[in-house]
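All protein chains of the complex are present and in place, except for one that has been dropped.
Chains: A, B and C, in written order; residue numbering restarts at 1 for each.
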Amino acid sequence: MVKVLFFASLRARLGTAEHRLEGFSGSVAELRHRLGELFPDWQPALQAADIQAAVNQEMAAATTQIGDGDEVAFFPPVTGG
Amino acid sequence: MVKVLFFASLRARLGTAEHRLEGFSGSVAELRHRLGELFPDWQPALQAADIQAAVNQEMAAATTQIGDGDEVAFFPPVTGG
Amino acid sequence: MDFIEVRTAPFAVADEFAALRAGNRSDGASAMFVGSVRDFNAGAGVSGLALEHYPGMTEKSLQRIVDDARARWELGRVRLLHRVGAMAVEEDIVFVGVTSPHRQAAFAACQYIMDRLKTEAPFWKLESGEAGDSWVAARDSDRRELEKWA
Partner (left out) sequence: MDFIEVRTAPFAVADEFAALRAGNRSDGASAMFVGSVRDFNAGAGVSGLALEHYPGMTEKSLQRIVDDARARWELGRVRLLHRVGAMAVEEDIVFVGVTSPHRQAAFAACQYIMDRLKTEAPFWKLESGEAGDSWVAARDSDRRELEKWA
């Protein structure tokens, strides 16, 4: 099971903060694609060019590999401080 | 009359904080020289390479002109902050 | 010597400065930065904001930034506090305080921590204002500031 989190404007656009996906393994880019297939309404927000990803709470690249038990987060550029 | 002030280590070495000089006009360098003539004991301290001068409370060059009523100060490099 | 905290409660600069200095006889320099809620962003009136973060990742991210600052400069104490939750205009959001024997190191590290925090710590701001609620957009200028540390 992969735990997927969404933050800030992305969470607001998707209307959900968390989704759990069984049986996924692949890259961050592939996970984004898979979520778009599962939830076509999510596609525009999920595919936005500035969306970033973290895997197990570390910033991740599109090619970062994800497997069972991982925590993945998608979010817009950060604006703290 | 020119009012001459000395600060910090220079004051300590000369043993005086202030000297008033009548009838002087000339440059900062000439004033330094004149004070050395008047007080030979002061020469080594007054001629030290790092001694700086201010005229009327503004940093001054060796060539800055001084006349009656001016306030001149000699001091070592500053060390505030 | 690091104190890093994500919190909802306001902080007091007096307490943070006291913690940087108490018994600290060797660091003559203390540099501090405070970021506060402004009443406008991109021109629109703002009445307050809600700060969201990614619990767990936030703390790791802040610790890494502080570790990297320590690797670059000789630092004494570092205190980094960032608030989350609801805040009104004029409230303080973030405090960074750094002590060092050297003034330049204290300034540089304080600025470096803020520059990196702005571009990589997972915080997001939702502003409330005249025109309703809106998510604050990241600024290219914040990204460019990082170049000076490359």
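The rule is simple: contacts are C-beta pairs under 8 Å (C-beta built on N, C-alpha and C of every residue); 3 or more make two chains touch, one makes a residue touch a chain.
Since we're looking at a predicted model, the values are computed, not measured.
Looking at the complete complex, one finds that the omitted chain is in touch with B, C. Within the set C:I4, C:V34 or C:A137, the residue that contacts the chain not displayed is C:V34. Within the entire complex, the positions of subunit B that touch the omitted partner chain are 5, 7-9, 12, 50, 54, 57-59, 73, 75-81.
Listed by residue number, the positions of subunit C touching the unshown chain are 12-14, 17, 21, 23-40, 89-90, 92, 101, 103-104, 106-107, 110-111, 114, 118, 145.
Here is the rule we use: only the chains that are shown with their structure count from here on.
Note: centroid distance subunit A to subunit C, computed from Cα atoms, is 26 Å. Centre-to-centre, using mean CA coordinates, subunit B is 48 Å away from subunit C. Contact of a single residue of subunit B with at least two other chains is seen at no position.
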